[in-house]
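The other protein chains are all here in position, but one chain of the complex has been omitted.
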């Protein structure tokens, strides 16, 4: 079978390793190189235990990645946003298509970068060219045609999967939407800091970056696109003492006159033909364990018909932050870009349970 | 020194054990009996490792508790609500004062019990007599004079400590307040069910009893009393893979014209003279680890001056569900009832860190 | 491609689910049925999230398994030992080959069953017929020819992989071998008991079944076969607050005159051509995280040349108790029995990291 040549930059981070792991089982892609300044010279297998052809690769330096990318159909960037800002234009110039897992190309407004990411955007033109790659909610033909795909953030994926179908169906009032979400520690990447040491994280839960997390504008952008208007959003992320997984609990007010059954119907309709988004009967069935180690999302909702605040809807969603929130979603996008079946290498997917 | 005789019923549950542990170090209270059908005949020490005079007690059956209570100044009930409903009146008739840790006497409206607790309230007259015992937010003279103290629930304690000062100061708009909170597994009590087995809980987070948790009316009651009006409330509890601790994240809209600094000032003022409620500078400092194993609460807030939903306030609070959410708050109430210093046995308190 | 029809009985236990997960990705096996009294009527997908053809199966009752097995080439039994004792002969009579994951057919001495398993063995004749299926240490042709394969226990797999090569090479003195090992909680299977509740297991480590664990005779049997003599063995298992994985630390005395480098050489030689057993340079590299979620074992050793007890060797090994200690080893055996490549469905294997 013909195999498409691809490469991964940033291959030693948690998302990068996850990309290698998923791609190691890909039937139609040949991973040509794994770039990581950290592990240059080691094999992927020795560092990660991944077997097969991917395991046999030796890491090359990030600066060698451009050379290594020659002849590749596409490259996946699991690099920090500022690194992606440099790498993506260089790859695109060489005719290599890019799926970027950082936030560098996710926001359409360049003015948002200084405040939320701490840098002036050096390639604002690419913000227009980049296609936001959340296949279940986007336009797959647009992703397939893109030279540069901005792979969504983990929290934004969880929040958008929960809320976009309701906003598109016009079911939510123009009131504040509250998203309280919590992530496993791998979301913070590899850390050599005391704050992320075992003793400081285990048995604890805490909020972080309250009212100033860089994913807030990305969530707001997705909600606004779906609603066709700005959506007031309060987003609070929390750190969980687990390795993987995000749980998002969103609450909003139903628009006047909306039937209590309408939100669940909208959710079911949105994902009826989407094998990677599982709509469950009740929010209590949605849990991190259900999706950890899998490329799937789980989502469900409840509506307050009576009680202490009638007319509210609570939508709960869960994903694995390293898979549907990063690597497996990137492989969905890669598959679309290469014209392959979208779920190649993602079905069946072992997962882990218990 | 004179010591007041007291007893504990339900002494083998997690809250009951915690009561024994706290009371073992109490300088002015003599624990006369520990009742538990589960461990009749064993010593407290053999089951829990607690030393001293409390450790030397042998558990008596719940049915022997009434006899054992003769001569006691007060009894603490760490029993299920339906058991407390039977025990409290019998103790009160015998002239024994009661601090009840269950929900049996927390709601002023007897009509709320069938829906939220699943039983018809058999002693509605006691709902008027019972004093809700959250000392930092209540009237300490009223608690001190009470025959029956209803010790608050864990989630309601965390939520009220965060929101009552803002509502009392008139800082919040009459819009939905959203409380997303998460609890360690000990909040569910001892469990011999697969759902609470290690493999089903660890590495997972999930919501439960969405829009139907029995603490919702209790939180709503506290908020309404503080606001002087009904407060629209959406409360979603979550289960965390840790043993102890609750983190509550509440968000609300500021009333028109409220200065951005007013909420923090109100919080600081409310707890300026309250050693067991620590007001921190930023919500990121509030964490379960900060309070786990202690009788203290931690609380802090942030206000959105600009951004995606200006005028919102996020208040984060944390307690140990078994201490400030149960046993240590009950000892605060017991101390008030007995005319002892409120923090006797609670200061200094070792805690656990890391 | 031709696919062999197989079935799984006991498909709702942790090992049974793991079998379904591995077999869902098997290119040459068609899983015809999943039997479990617990979940009759549900689909595998609804209970486990496993997709594809395996996920679409509905669980049948154990009593329907014999009927369902008609036409199957082989059946995997993930049932308790006493259930396997009844099922295996019935399947063999119908010409269906069996890989049994229980201890029912692992010990060659029927007299060991009453003491270690608590029952009189009803089919002692099958103990001779059964082949102990640890491919890396056994005779693969013998396994391939077997009608009944006894899939090794989890602790015995970890201990044998560490010690058998040294015993076969005659490197160990005839002194006590000490095996201290520790397992994640999934090793105890699904539990609805307080002892395995989250609060009783988390943050704890404890020994269990000291000097009386039913895996002791199985380990002793493997060591004796390798040594050609009885081997004095002290085995102590411990319970770990993790879901998956076994770590085994074995120590023994080197035979007189053995060079310090000989044990590492023997280990390397034994597994040079075994992709599923990774020999590492130092015991510190062996960890549960390295193998959890994978079908691989990791093993390494250190020799005390001087110090407080010269001439001792410490061999550390790690496996995932549900995979190399159960399901993936069963699939290795199934592949051998069916004449398929031994690592079909097991390479590459995603695993989970972090």
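We just call them A, B and C in the order they show up, numbering each chain from 1.
Everything below uses one rule, namely that a contact is a pair of C-beta atoms (placed from the backbone, for glycine too) under 8 Å apart; a residue touches a chain by one contact, two chains touch by 3 or more.
Keep in mind it's a predicted model, so treat the numbers as computed, not measured.
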item	value
Which residue of B:8, B:34, B:54 or B:210 touches the chain not shown here	B:54
Residue among B:9, B:22 or B:74 that touches the chain left out of view	B:22
Sole residue of B:36, B:234, B:294 or B:329 that reaches the chain not shown, by the stated touch rule	B:294
Residue, one of C:9, C:247, C:279 or C:297, that touches the chain absent here	C:247
Residue touching the undisplayed chain, where the options are B:111, B:275, B:305 or B:339	B:275
Sites on subunit B contacted by the missing partner chain, in the whole complex	14, 17, 21-22, 24-25, 48-52, 54-55, 186, 203, 243-244, 275, 278, 290-291, 293-294, 296, 347-354
Contacts of subunit C with the absent chain, listed as residue ranges	175-176, 178, 180, 182, 199-200, 203-212, 216-217, 220, 232-236, 238, 240-245, 247, 249, 251, 253, 282-284, 286-289, 292, 302-304, 307-309, 312, 314, 316, 354
Touch list for subunit A against the chain that is not drawn	14, 185-186, 190-194, 196-203, 241-243
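In this text, only the chains that are shown with their structure count from here on.
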item	value
Chain at maximum distance from subunit C, centres defined as averaged CA atoms	B
Separation of subunit A from subunit C, taking each centre as the mean of its C-alpha atoms, in whole Å	36
Cα-centroid distance, subunit B relative to subunit C, in whole angstrom	47
Residues of subunit C engaged with two or more neighbouring chains	14, 186, 203, 243
